[in-house]
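With one protein chain held back, the other chains of the complex are shown just where they sit.
On to chain A.
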Amino acid sequence: MEIRVNPPYNSLTRYGIFFAFLLICIVLAFSTPRFFTVSNLMIIGTQVSINALLAFGVTFVIITGGIDLSLGSMVAVTGVVAAMFAHPDTYPLAVPILAGLGAGLVLGGFNGLVITKSKVPPFIVTLGTMTIGRGLALILSKGRPISNLSDSFNFIGGGNILGIPFPIIILVLAFAVCAVILNKTILGRYMYAVGGNEPAARASGIHVTKVKMWVYTICGLLSALGGILLTSRITTGQPNAGAGFELDAIAAAIIGGTSTSGGTGTMTGTLIGALLIGVISNSLDLLNVTSYYQQVVMGVIIIGAVVLDSAGKKGRE
């Protein structure tokens, strides 16, 4: 059994989704003159940022053959925790950010620990964490949104530098870091190896437990970044925020060519997947199409992407 240590090159899915995205953008540019404007593109980038961060996190997880359903709840907990320390004139800006990231680290680490120690499937463990997280967010906030946040904190989601919204800057930086981890580090290669064939990876001396711990912790951290961004963007820490976010994030990863059976996936693909979802919901709003249709379109695209993916695999064999 061969162990794949290099990211597999799946040209059909990779370019297929890219061309599909391009095609949709061209069609939209012609159907509404408001689509292809600088300000609208900035808005799409901002709206996409949170989902993209979560999608990057879950891409790591899915590549190792796992899944994380607790993303949305982690967004809520970390957002609430950050908000608790973000009132004006209380703590310096670093405190709410570090507190939020810390909460993400703990929750993600908890996922990793339980999954590696108990051998219970990630689907079940993270399903539990999803409920625990939602409960924690409600406990910490006493069921009420936490508002009155400082201006400096609200800059994270609402400010801009040289006309570029700050969430887009975070998105670009996070993408760069995640792509480097996945493509240029040993950890990234081990992720593909674990997802591609776990027993073989273990036999070849890869510390599978360690890799999985890393993956779920990174996912928790990225969720925390998403939670902080969301809290700052809507200027409140909301305990019921982020419900269903995990599904959008998983959808972005899958549309981008990440295979749920593990071992395949790229950050670029996931980014395009997230952009595609964002572009569709933005343009259907611009065209004043009811959101009901958006859901149908999104479902068709998800299934289409997976069909394309399996067709690509057959083509290689």
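Points worth noting:
By our rule, a residue touches a chain if its C-beta (ideal position, glycine included) is under 8 Å from a C-beta of that chain, and two chains touch if they have at least 3 such contacts; residues count from 1.
Note that contacts and distances are computed from a predicted model.
For the chain that is left out, the UniProt protein name among "Sugar ABC transporter substrate-binding protein", "Ligase-associated DNA damage response DEXH box helicase", "Cytochrome P450" or "histidine kinase" is "Sugar ABC transporter substrate-binding protein". Contact with the undisplayed chain is limited, among A:Ser118, A:Asn148 or A:Ser261, to A:Asn148. Per the touch definition above, the residue from A:Ile156, A:Ala241 or A:Leu271 contacting the chain not shown is A:Ala241. Across A:Asn40, A:Thr116 or A:Thr268, the single residue that touches the chain missing here is A:Asn40.
Panel shows chain A; residues 32, 34, 37, 39-40, 43, 46-47, 138, 142-145, 147-148, 158, 230, 233-236, 238-241, 281-282, 285-286, 288, 290-291 of it touch the chain omitted from the view.
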